[in-house]
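Complex shown without one protein chain; remaining protein chains in place.
Labels run A, B and C following the written order; every chain starts at residue 1.
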Amino acid sequence: MTSKRHEELGLSDEQVLSMYEMMLLARKIDERMWLLNRAGKIPFVVSCQGQEAAQVGAAMALNTKEDYLLPYYRDIGLVLGFGMSATDLMMQGFARAEDPNSGGRQMPGHFGQKKNRIVSGSSPVTTQLPHAAGIALAAKMEKKNFVTLVSFGEGSSNQGDFHEGANFAGVHNLPVIFLCENNKYAISVPIEKQLACDKVSDRAIGYGMPGYTVDGNDPLAVYEAVKNASDRCKNGEGPTLIETVSYRLTPHSSDDDDSSYRSKEEVEEEKKKDSIHTFSKYLKEMNVLTEEKENEMLDKIRQIVDEATEAAENAPYADPESSLKYVYADKDGEV
Amino acid sequence: MTSKRHEELGLSDEQVLSMYEMMLLARKIDERMWLLNRAGKIPFVVSCQGQEAAQVGAAMALNTKEDYLLPYYRDIGLVLGFGMSATDLMMQGFARAEDPNSGGRQMPGHFGQKKNRIVSGSSPVTTQLPHAAGIALAAKMEKKNFVTLVSFGEGSSNQGDFHEGANFAGVHNLPVIFLCENNKYAISVPIEKQLACDKVSDRAIGYGMPGYTVDGNDPLAVYEAVKNASDRCKNGEGPTLIETVSYRLTPHSSDDDDSSYRSKEEVEEEKKKDSIHTFSKYLKEMNVLTEEKENEMLDKIRQIVDEATEAAENAPYADPESSLKYVYADKDGEV
Amino acid sequence: MAVISYIQAVNAAMREEMEKDEKVFILGEDVGEKGGVFKATEGLYQEFGEERVLDTPLAESAIAGVGIGAAMYGMKPVAEMQFADFIMPAVNQIISEAAKTRYRSNNDWTCPITIRAPYGGGIHGALYHSQSVESLFSHVPGLKIVMPSTPYDVKGLLKSAIQDEDPVLFFEHKRAYRLVKGEVPDEEYTLPIGKADIKKEGEDITVISYGLCLHFAMEAAEKLEDEGISTHILDLRTVYPLDQEAIIEAASKTGKVLLVTEDNKEGSLMGEVSAIIAEHCLFDLDAPVQRLAGPEVPAMPYAPTMEKYFMMNPEKIEKAIRELAQF
Partner (left out) sequence: MAVISYIQAVNAAMREEMEKDEKVFILGEDVGEKGGVFKATEGLYQEFGEERVLDTPLAESAIAGVGIGAAMYGMKPVAEMQFADFIMPAVNQIISEAAKTRYRSNNDWTCPITIRAPYGGGIHGALYHSQSVESLFSHVPGLKIVMPSTPYDVKGLLKSAIQDEDPVLFFEHKRAYRLVKGEVPDEEYTLPIGKADIKKEGEDITVISYGLCLHFAMEAAEKLEDEGISTHILDLRTVYPLDQEAIIEAASKTGKVLLVTEDNKEGSLMGEVSAIIAEHCLFDLDAPVQRLAGPEVPAMPYAPTMEKYFMMNPEKIEKAIRELAQF
């Protein structure tokens, strides 16, 4: 990280600063969720920590006003990039009626917000890949020039729906980006027990699409890969598989105790590569960021997170009877 | 085909003759089935025609007294190799009580015969791939040194179960051979609309296993590939994906009219590569086979097929009430 | 009014909806150039082009899943499962995704997909080309399941299914495809999903059925008419959610109810119909609610002897009605 890599990618200092700020915001929202969980205020957290660089790098490479996003449960960085607010995220953490994702119906991490083209997702992993192909197919049929990005974990890349979704996109040459956020674990199961190939991106050739593996702790590398993939989409060259390699810095979720299956040393070693630190260091080395600016950012973020938390904490739950709503169109509003 | 390729592979003249004879037998059984179907005697046929070389080549490379086979519906050549008789095959064609595959419960082409380690299969394609991994896992757990071969079409290689089965075998380094019989069509859908990769074997790397594409009209090439894969299995080196490329010479089944989706010219062109002719030619060029011997073979086979047909035609159906049997172990024999 | 076959009604409904609405498209195995293995999509590829009649790779979870994605975007996909038996790999997409999209997003996202599949036996299809799969789904809020018996119902209901704002499973009896013919108006019409239909008025016995069995029941009823047994026949048409009102009314009318399905009995949706009657009509019943169904075996065998033994037919229904009349 000695030359101004971001300039080579066509990113201004301002842009990389906002990149960093969004990574920080994602991290700080996540950290607050854990505090709230440990304080007994929210029953469940699932984290983005360790994947912020990949998520924010990807979001910044897209047209977040037109493109479609099918995120998975860790993608705080991506949904922030697509316009979800800290308050929205806290509303879902607290399962409030105002949660734009589901009105408190789904667990945290089940994103969906139509106005921002964030497509509603479920818990069974990998079902969103065929959906992404379907949306990209619609784009092609309707001759729209937007890109669809779908993300998922490396464990999830072993589900049949990965294969079927990627194959469909390959055969129909669809404008979709498959973003595999490889964090080396699927809950407790390490990557060696999930797949036998060297890289998840080795699978791309099987679908007639290019596959790339990039450093998931480097937002610029991810930005570049996603940018290129997006260009391919827009040029009618079809789908791309991108694997971002980083590490899950937290336990799988607030219900998990990771000490039973991995060592503290391993986690400490990986923390050294944490993008929040390494990207901060890069920006400082490039004289884009100063200690002072960073502290300002942190203050601003703290305030945003405080306000979001307070708003959500004070917001009401949905009415119990409202659980009867929205099963079918014609029952809308009926209780 | 000028040098004695079969000798280089360690195959004697006798062995290649019996290879050819088994290919011929498969073809002749299949042809008879069509005649019987057109005569209104059996309601359904699904063919091996065009895939005999791949099937018989594969069978001859295995230890058919110990290895396990999970065939698909076209695999007359493979099940013959594993010990199923022409009469057995005719019994299933006629849906007779004596059909060893299912007692007339399943359609023709749904093979299964425990005494010959031919594992019972269903109609939904590709479910047999995880089963094969399970059998190979059992072999590994029980420290048995047999090989499991599972076959399927190239269309079927797009099902989720292909991915999940192959991945499981890769991760657990299991002694299994995945044999994809690529005949260029899945019913009416040509291979370009099934997959976007150049070769089905391109998918192997995604499972950490080697992948090979061989001429499916050349039984020696298939023999060699399967033999090597079997050696790998026995040496604890894990699974292999083999793709045999040939062509489906008949309509998909007796219910299909292929003229709606492919030209006569295309079929005629492919018939020139039909292994029954090309291998016969090779054997004659090598002075292993003579016109006379071939006619003897054909006579013998005709007699076998005649006798099998007659036996099956005269055999009874299962009792109607017997359809209540064998739902559970404890209901065996109860009606 | 033209007389057309059941499968022609399927074809006509799709053609009309595709002509009317550019967002309607078809995807499935062999639906394109070949026009489907049963010819349900015949001519559509030629008329609307390969962009609106897509031959998909052999992968049902993708057929459903890609359709679901397109539907969430705002298209109106009509997905074909080549046989109902092969819907199994798509169950996760249908139950976890299509059925729950509207609910889980608090009405933000919707999934207006239609999934068609030929079901049922009596065509030498054996275990995996003969199954009735409706009971697998007739328990999943968010889905609607339509199983019409006549060309008139097929056309009107398939058009409604395609227009519906929610996911609809549309099961067509494959033996009815060419066997069953009927009149269909020349002008456009649709029929309401969720409504059962009285196919024959009668006084002594109520038969409730759907799909091909409905015709067997009509045949049986006709014969019994001569013996002086008058049968009232209700066609469920939509098997989920059930038209409770119509069921209660039909059951109460005669007090003797026979439920007929080709599916095996235990756990079939006829259990639910019986339960509705037991809940609402107990004191109107003159005899226990009877269910006539297939045997408790995994699926229909191939050999004609065994297939016939399993399969529903008019004679079995006739016998059951007669017994109930004598109760």
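In this text, a contact is a pair of C-beta atoms (placed from the backbone, for glycine too) under 8 Å apart; a residue touches a chain by one contact, two chains touch by 3 or more.
If you're wondering where the values come from, they're calculated on a predicted model, not measured in any experiment.
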item	value
Sole contact to the chain not displayed, among C:T41, C:Q82, C:N107 or C:Q290	C:Q290
Contact residue for the chain not shown (choose from C:L58, C:I277, C:M312 or C:A325)	C:I277
Which of A:G112, A:G134, A:G160 or A:P239 contacts the chain that the document leaves out	A:G160
Missing-partner contacts on subunit A, residue numbers	43-44, 95-97, 102, 104-107, 110, 122-125, 155-156, 158-161, 186-189, 193-195, 255-256, 260-261, 317-324, 327
Residue ranges of subunit C at the interface with the undisplayed chain	61, 85, 88-89, 91-92, 95-96, 99-100, 103-104, 127-128, 135-136, 138-142, 240-242, 263-264, 266-272, 274-275, 277-280, 282, 285, 287-291, 296-299
Missing-partner contacts on subunit B, residue numbers	68, 99-103, 105-106, 110, 112-114, 119-120, 122-124, 127, 129-139, 141, 160-161, 163-165, 167-168, 171-172, 325-329, 332
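Note that in this section only the chains that are shown with their structure count from here on.
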item	value
Chain whose mean Cα position lies farthest from subunit C	A
Between subunit A and subunit B, centroid-to-centroid distance (C-alpha), Å	45
Interchain centroid distance [CA atoms averaged], subunit A/subunit C, Å	41
Between subunit C and subunit B, distance of the C-alpha-averaged centres to the nearest whole Å	36
Where subunit C touches two or more other chains, by residue	56-57, 59, 61-62, 89
Multi-chain contact residues (two or more partners), subunit B	158-161, 193-195
